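Comments concern the structure below.
A single protein chain has been omitted; all remaining protein chains appear in their positions.
Chain lettering (A, B, C, D, E, F, G, H, I, J and K) follows the sequence in which the chains are written, and residue indices restart at 1 in each chain.
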């Protein structure tokens, strides 16, 4: 007897479950990366970017919750344990120790780009099996792309 | 030239820095564990514990931020990267997949107990080198001990 | 001369109008069922489920309003009169009189399942004629499926 | 063994229970009627009456909850199922389809009048057996009579 | 010269003063009982009832204030001193030490029943001498009876 | 054809209408008296009584509105024009010009006493013809008697 | 010895005192007129104008307080007693009894016009003796002229 | 080197960029038209429509911001300069000077219809190149169609 | 098997448990004393002290809850039953009946002094066995000493 | 028959009307310029200035509304149509496309300077014909001059 | 090259700059004086005046900020350093140590009088060179004169 029965067919459940699990660890990774930069940033733009990073963390945390509960809703137990995040999250954060503000901007642009790239694929993959999940991923992508624009806009003129 | 100069002597800085770094990863671990249980719990007490877990996560997240910024304040760059959390956090969470409600209660009691045990040692260790940090750890211990009480109270009569 | 002119073609208007009218009565039915259980539930889990039911009623009432106004917007006068709800709403509620808490959980899982099943069909049906209405139904389905998960999670281990 | 024991004598419980059950269905009927008019009204006074109707619905919903919980409190399981509302609610709503604003005003004056008339009888009936319930019905009557005044005031000069 | 002159005749003042003084100590007793249970409850339903008890305490404290000020208003100095509460309050609380959750429910049902029983008598006694005080007692009874219903509903199936 | 039809019989309407009209002008008078004292008070207790008077004005204004709309609701057009207030309101205010704080206290005790005395009669008069209006007057009396207590309590030891 | 010493010369105090006293009674009159119309209005535009009138009353009450306290501040005890308002306020209100909505609009346009006309004179009169008072009167005039515009705009096409 | 790099292919970027730029100017135009009518409307329905217009302006301003930032996010610098709005916005507003209320309703129905018609085309055009932008346009269309319904509902019976 | 296991050694638990239990009854006593004075105070300073007493009651109630839950957290079931408060609370309240304002000030200074004196001893006693509890008692002492200062400041020049 | 009658003489109305119409278009222009820069700014100071620009837009929008309604109040129908803004607004915005942050600062300093220069003239022009309008323009100038200071302060050391 | 360019002519800038600098130090002085009295006051009126003083401090701090930023806006760097306040602020505070409540009232009346006297001169001085600054000083004077009235009203009957 299944614990939580899915409203999807088994094959649809598998595709959508993978998309959600992948998104979950990317968002948890992003929330840890954002905080790491929030604490270790130094440089004249410290205060502005310190605050901006918390807005990325807010998006990541809020959507991580929504995405994980969507997985559970479809009968897929989500996995957000520390070891799973450490080994499977795609976006890369800053190295250990203090980080210069200009470098933080670059790290965030890339971490967001990685996450968005994977999300775009998942939007395509879930369109047919579950438009409800797709809609959730579309909303998340809109927010992350906006964050990416802001970091990119303040990365100009760009470091060669 | 040091990036952020400490208001403590070098030896005090080291002791306090270790206490804070240890506390930081334990709290980040606890926040991931709490969410993992929040998403995967099943059983008749689902709703009540589901909500209770988010209060633990709130405490863990808020204090993780305070603890990490305290480390930075003392000239110790905090390390809260996914891999550091995965390899050094002390509290243990639930296994992968759905978890029965009674089991969640037990997991939380133990995870909190582990974290509190280490905090009690750090309160002693920081008393002399930095009473400001000690006060922060005392406040955190008060909150976590209260959470432990609540889970323990609803764990009665206890499973043999 | 038409009272409210539709922005859709006549055939699209008919398909979408039916989907919205069907959803409206199901939601009004669900809101009455949820309240009936909210008032008549007894048993040790009374308080937790009593509160949970009001969250279902909130979803049902809020979306009933949105769905009915969407119908009016498309030139289809919505019908939410008591007799229409009584005779055409799909989800089934509890019988008259006090209801045991465990039974309430089962009734809700089924009532939500019936409603969601019909919504999944309407999402498909409205995709082409009116993506605006489809988006509304997708948002509603996401909320109802989350409610269903919660009742199902607390319905474990399930009654044989 | 009774599920919820009444604080009233059996004969008092019966009289008061009938008064509350009658009021419950009238209020649920009124809330559906109010929404039906809210969605289907047309005419130059659309916006003002559209908003005013939601205030009637608010009163009806809030008091339906209070009335039903009062019945349960007295050991009388309330019945607010769709079929009960459809067959036993006294106030009459508008016909299906768009309704002209002036007609809505007339329908509301009459629906409120019917409900108030029955409430006045129930205030008398409950005075002796349960002054606590009577006080609740008095408070409700005050609100509904105020709504009736407002609709009547804007119904002047009256249609012959 | 009287300190605060009553707006009632001397005989009315005496009847009403006794009703208010009796209600005051019962409510103060109830607020201490509710807190005692709130702190000492154990068992799987700990969290839900722990929260529910605070709602009883809120009602008791708010009305104790209103009742005492009503007495003062009528020229009757209210007596809510610890020794008066200990010796004259009617409702009985739990014994010293931890209390099992199921037992707490029973204790509250009874404590509320005792308080309500006396209030019903005071409603009758004050009707003629002071309808203003009677109205206050009616409002209080409505709230306490609702609390009693909730505890009773979750006390089902009842312990033999 | 009557503008606003009453839900009361003609004789009941007359009794209740008079009670409400009398209360309306007393409250409007009280609100002007309260403000007059609020502006003209002098003496060491200025600030405390200045604030206290605005609470009396709040009660008077809020209930004046409720009372007038209750009259309209019953088909009795309320009369709160300046000349009607000046010639028919019962409570007496301070004389023109600055007023000593101790005197303000005495003026308020008396103005409230006058108003309450008339209200007590109206509570009796409306009991039978309209319990809904009676309930409103009871609520108002409770508030005004509380204000009177406070002024009287600070009027001790009393001026001979 | 003067109770409250003015910061103005005696002649300035007199001119400004008269301007403020005149404004005070006009505003108190306006607040009573506004409420009288708020309660007695009938006709299809009842609800919209009923709400609009309360905004006029808000302006009148708030500024009456400011104006009276400004007088006191300058050593001029303000006179807002019922009889003073009845005999000296300039704006004229509606006659006793129900008033048709269209007539209310006309009454308000005229009452506001009268008040504004006098205020314009007082702005000129206070410019030299006390620019602080003048600034207050300018702010009040801005608000009243805005109210007048709104009533005038809805009075079009105008009754011949 | 591009200032803000798009996450879309160049051809997709072009199609979506045009859709967003067109929507931006239409919304800025609509916000100016809405305010123009808000200020110049006269007639008995002035107040109700005056308030309703500000809700249209709110929608237009909020979405103009979202749409413009979405364009920037995709690497397309948005153009909302006065001259661009004046020359390229599609919806037509009222003529200069006072406008009768009935005419305002007609102007708004048409301005909204024009904007919605173009949005429906853009929803189709963006479906394939960028579902994230499409979702934004769908949400906007839902809001504008609701506004159109309300103006149309109060435009009945319609001017021949 | 212990119900709630302490994080302290048995000897530490005993010392800290006594300190917390003693503080609990003192605070509950203080909250009843504060209310008793709040209701029975008379004299020209009635209003100011009446309000001030509620701030003492707020402190007492809030900390009573924190202190009792800290005891439970350490495995010590707190005892706040009416009879325990009546027989073991240290601070003394006013006698029965009306109390003159100047006397209330003196009673409060002394009741606070008694409570603070015992707290100072408990701060010393808990320093070593449980710095977490000590920190709680320090925070409480800070608040009570501030209340004592305020009553003492308004007790000057002091009664011989 | 005039639609909205002015409280000013015809000549005063003309002078004041021109001042208000000129201010209106300048503010609408400023709000569009501010948004254009808000969306197109790039460079390291992106985030800080992006937020700052929205505060300018808030001032511009709020005062545009006040200024336009003041014109209507004086019988002058305001003209804020897109074409009027495009052709008559004085302040100049940035060119099309991305704008470097340092350049945005310069553009804003100048746009504000232009607007303030004209406002200073209008303050002089309206002093005599309408001090009420003058007061409004003074308040607006204070806000715009503060914005100009802030942009100028961050424009230092200035570009040669 | 000037840091912040003034919108005033050089001579106007000088006059207005002096008025603002003088006002700034007076307000900073007043805020320190108000707090000094707030902390050191003793006597039966302690609580009421303690609270009242914080309202004076609020006014002083809020306007100090506005006045200093107005100076900067006009190109005049404001000077609010401790030594400047100590040597140039006009109002005089209480002597060191505890101060009797009656004495505090007198000190405040005088400190406010001194500040207002200078402000009245500055209102005259700035009228021509900068009506924007004058308007700010008028608003400040209105608030300070109101504070002065309140202290003066409670200073009656006055100490010989």
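One rule holds in what follows: a contact is a pair of C-beta atoms (placed from the backbone, for glycine too) under 8 Å apart; a residue touches a chain by one contact, two chains touch by 3 or more.
It should be emphasised that the depicted structure is a prediction, and the values quoted were computed from it without experimental measurement.
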Item checked: Partner chains on view for the chain not depicted -> A, B, I, J, K
Note to self: Given that one chain is not shown, which residue among A:3, A:16, A:42 or A:56 touches it?
What the structure shows: A:42
Item checked: Hidden-chain contact residue, picked from the options I:51, I:90 or I:138 -> I:138
Next item on the list: Since one chain isn't shown, list which residues of subunit I touch it in the complete complex.
Entry: 113, 116-117, 120, 123, 127, 134-135, 138-139, 141-142, 145-146, 148-149, 152-153, 156, 158
Item checked: Interface residues of subunit A (partner: the chain not displayed) -> 41-48, 50, 98, 100
Next item on the list: Pick out the residues on subunit B that sit against the missing chain.
Entry: 1, 3-5, 7, 69-70, 72-74, 131-132, 135-136
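Just so it is clear, only the chains that are shown with their structure count from here on.
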Checklist line | Set of chains adjacent to subunit E and to subunit H | finding: C, D
Next item on the list: With contacts defined as at the top, give the pair, A-J or G-K, that has more of them.
Entry: G-K
Checklist line | subunit B and subunit E, separation of their C-alpha mean positions in angstrom | finding: 41
Item checked: Computed distance of Cα centres, subunit C from subunit A, in Å -> 32
Next item on the list: At least two other chains touched by the same residue of subunit J: list those residues.
Entry: 3-4, 42, 69, 72, 98, 135
Note to self: Going by the touch definition at the top, which pairs of chains touch each other?
What the structure shows: A-B, A-C, A-H, A-J, B-C, B-E, B-I, C-D, C-E, C-H, D-E, D-F, D-G, D-H, E-F, E-I, F-G, F-I, F-K, G-H, G-J, G-K, H-J, I-K, J-K
